[in-house]
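Structure provided below as structure tokens; questions to follow.
Subset of chains shown; positions unchanged.
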Amino acid sequence: METLNGVAELNGNGRPKEKLNGLPPQVLVEAPRAARREASITELSGLQPVVARRAIHIATERLFHVTDVTEDCQELVAESGVKEGMLSVFSQHTTCAIKINERETCFLEDLRLFMEALVPQEAYYRHDDFEIRDHATLAGTVEEEPINGHAHIKQMLLGSASESVPVADGTLRLGTWQRIMFIELDQARNRKVQLQVQGWR
Amino acid sequence: METLNGVAELNGNGRPKEKLNGLPPQVLVEAPRAARREASITELSGLQPVVARRAIHIATERLFHVTDVTEDCQELVAESGVKEGMLSVFSQHTTCAIKINERETCFLEDLRLFMEALVPQEAYYRHDDFEIRDHATLAGTVEEEPINGHAHIKQMLLGSASESVPVADGTLRLGTWQRIMFIELDQARNRKVQLQVQGWR
């Protein structure tokens, strides 16, 4: 197993155990204390079940092209008439991520710089090494196959294939700063984002 | 594109390609072999559809304040009467994570130290640089805006906005060591965790 310089110090590796033992944990772990709670139970048997879908075709322009699909999601919830249910946003791609966070260019540029430093595009990846890779796994010829080993690793770190958001009383329950974003982690490509609202109206 | 010292060696970058070619992959990739399987199909048409919600208001005290909301989730499933369905735990915040893992203070302190080393709080983030950031994106004045560029990156690495757990035969199907935790990645703030059980009773 490889231990690489400059990374080995993460986790306190290489620091004396005694020193760590002497420090109390700073993490605070507990059940909710004296928390205020609000609750509701809603019977749905007077409502009709429905599923509504929208696919958005996007031609991304480059690595870290971020597409904000929040308004599409809100429109779909409104069109569907769903009062109580769940929105699912799904990506059928292996080198893109669906993420919910703030739409703020400086933060997203921080994220881009961070991810490029952690998983550099021009590092060596076996996935891009056609001398060792099984050619049966290629999409077509070696020339057609994208050089995107870095993008697969970025997808594994950043994303799941989908995000889910509750719909309550006809409204998508996003927080003030939350936006639903589709992030291209590979090069310019034709992509499709799949929205699905399932619930009761 | 920046390649930074000490990070560039990740992924085998800088190591001779020949050496990597000579090593067989240690990863084992396959379909399930001779696996035992259990299956069931349950018709729900004799049951009534219902959605139950609980919001928990939490005043977090600091970075890496971890709140274990598992008992709230179990109580909500019991109160809802749902026999078959899905629990969703959702955070409306952009600098918190919902995670399911072991509630063990030493592990969570390992995680805190690891995340602080990987995404240091006091590094430079454009998100916190009010000389370059678009002031239209601020929550209020520059003074009111939290300095939390690190927390947004941590959220992107650690979390999705939600986690889902199946409910079967009236029971939340968590594993022995799994606890549902809400993790503060920013400073002390007022937070809200949203639980939703949707299913049939």
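The letters A and B name the chains in turn, as written, and every chain counts its residues from 1.
FYI, a residue touches a chain if its C-beta (ideal position, glycine included) is under 8 Å from a C-beta of that chain, and two chains touch if they have at least 3 such contacts.
Everything quoted here is computed from the prediction, not taken from an experiment.
Novice: Whole-complex copy count for this homo-oligomer, where the file places 2 chains?
Specialist: Full complex, one repeated sequence, 3 copies overall.
Operating definition for what follows: only the chains that are shown with their structure count from here on.
Novice: Could you work out the angle of the rotation that brings the CA atoms of subunit A onto the matching CA atoms of subunit B, rounded to the nearest 5 degrees?
Specialist: C-alpha superposition angle, subunit A on subunit B: 120 degrees.
Novice: Rounded to the nearest whole Å, what is the centre-to-centre distance of subunit A and subunit B, using the mean of the C-alpha atoms as each centre?
Specialist: 11
Novice: Would you mind writing out the residues of subunit B in touch with subunit A in their complex?
Specialist: Residues in contact with subunit A: 1-13, 15, 17, 20-21, 25, 48-58, 61-62, 64-69, 71-72, 76, 79-80, 88, 90-94, 103, 105-106, 108-114, 117-119, 125-127, 129, 132-134, 137, 139, 149, 152-153, 155-157, 160-162, 164, 194, 196, 198.
Novice: In the complex of these two chains, what residues of subunit A are touching subunit B?
Specialist: 2, 4-7, 9-12, 25-32, 35-45, 47, 49, 84-86, 99-102, 104-107, 109-111, 113-114, 116-126, 129, 131-132, 150, 153, 157-158, 160, 163-166, 168, 173-178, 200
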